[in-house]
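As you look at this complex, bear in mind that one protein chain is not there, while each of the others sits in place.
Chains: A and B, in written order; residue numbering restarts at 1 for each.
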C-alpha cells in the first residue's frame, strides 16, 4: 500500500520531467501528454514486455494513467505562472530512480531471473523511460551522453542489492540499502558533478 | 469482409504516406519499404504486443505485407512521373485514422480493458505508426509538434464511442459515429487549420 503510493508519486515525478522536456521542445498539448506518458511508463512497459508479464502494469492498475495525465496538465498550468522548481524535481527524480530500479529488479527476481538479466531489467525500469523520451524528442538520450551518473547509480544499487542478499541479508533491508545507495549516488553526482569517462573517437565511419 | 477490405485500403494509404516521407529524406529503396512497413503496421503491432495478442495481426493475416510492399513500390514508380496527390492522400489518411483508431479500441474492448487504457490502445493503433516513422527519420514526430489536430481527433472519437455505448447505444452505431467524428475533426483541422495550444518553455535543462 505505502509502496503503491510511493510508486504513483514516482510516476508523477517522471511525468512532470517529461512534460517539462516537451515544453522545452515547444510541443503541443497532445505532445506534452504523450511525452509525459512515455517518460513515466516507458521503462516499466519495456520490462513487462521483455518478461512477458501481462497485463502490463498500467493496464492492471488503473490509477497510473489518470495520475500521469493530471501531472502533465498541472505542469503546463503551473509553468504558465511560476518557474518550475528544477532542484526539487532533481531530488524527487533521484528517489523515483531508486524506487523504480530496485522495484524492477524485484519483479525480475519473481520471474526467476538471476544475475545480469536482473540488473538489466532493474536499470530498464528506472532509466528507459527517459531514454524513450529523448528518442521521441530526436535527441541523443541525455543519460548516455553527459557523463553524469544516472543509470550507473541504478546499476551500482542493484548490484549491491543482489550482493547483500547473496551474503544472507533479508530482502527488505537489501532493498532499502540498494535504494539509499542509488538516491545517494545520484544526489552526490548532482551536487559534486561526478562524471563517467567519455569515449571519444574521431568521426571516421565504420560503414562504407 | 467489407471491414477487412477497408482495413487493407487504410494500410495501403499509410504505406503510401510512409513511402513519400522516405522520399523526402532521400532514402534508398530498402529504406522506402521499411518506412512504409513501419508506418502502416507499427501502431497495430505495438497494440498487439501491449495486449499480448499473438500471432500479431500481420502474421495472422497474410495479405498485409504484400499490400504494403505493393503500395510502397507503386508510390516510387508513380512519383517518377507525376506529382503525388497530397490533398487526396490527406483525406484518405483521415479515414484511415478513423478506421484504425475505432478498430483498435474495439480490439482493446475484446480483451476486457476499460476506460483510459482503451483510449490509449485505440490512439496507438491509429497514430503510433506515424510516430515510429518520424523516429526512424530522426525527426520529432509531426503529430506531437505542429499543434494540428491528429491524434487528438482519435482521442475525441474514441471517448465519444465509449460514451455512446455507456449511454446504451449499440456498438455498431457508436463505432460509426466515433469514426465520423474522427474523420470530420481531422478534415476540419486540415481545412480551417485548427490548432492545439503549444507548450513553450525556455531551453533551461532539467538534468544537471
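Everything below uses one rule, namely that a residue touches a chain if its C-beta (ideal position, glycine included) is under 8 Å from a C-beta of that chain, and two chains touch if they have at least 3 such contacts.
As the structure is a prediction and not an experimental result, all values here were calculated from the model.
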Residue among A:76, A:92, A:107 or A:143 that touches the chain left out of view: A:143
Contact residue for the chain not shown (choose from B:6, B:76, B:177 or B:198): B:76
Interface with the unshown chain - residue positions in chain B: 17, 19-32, 34-35, 37, 45, 49, 52, 54-56, 58-59, 62, 65-66, 69, 76, 79, 84, 86, 89-90, 135-138, 142-143, 146, 148, 150, 190
For chain A, the residues touching the chain missing from this view: 49-52, 113-117, 120, 131, 135, 138-141, 143-147, 150-152, 155, 195-208
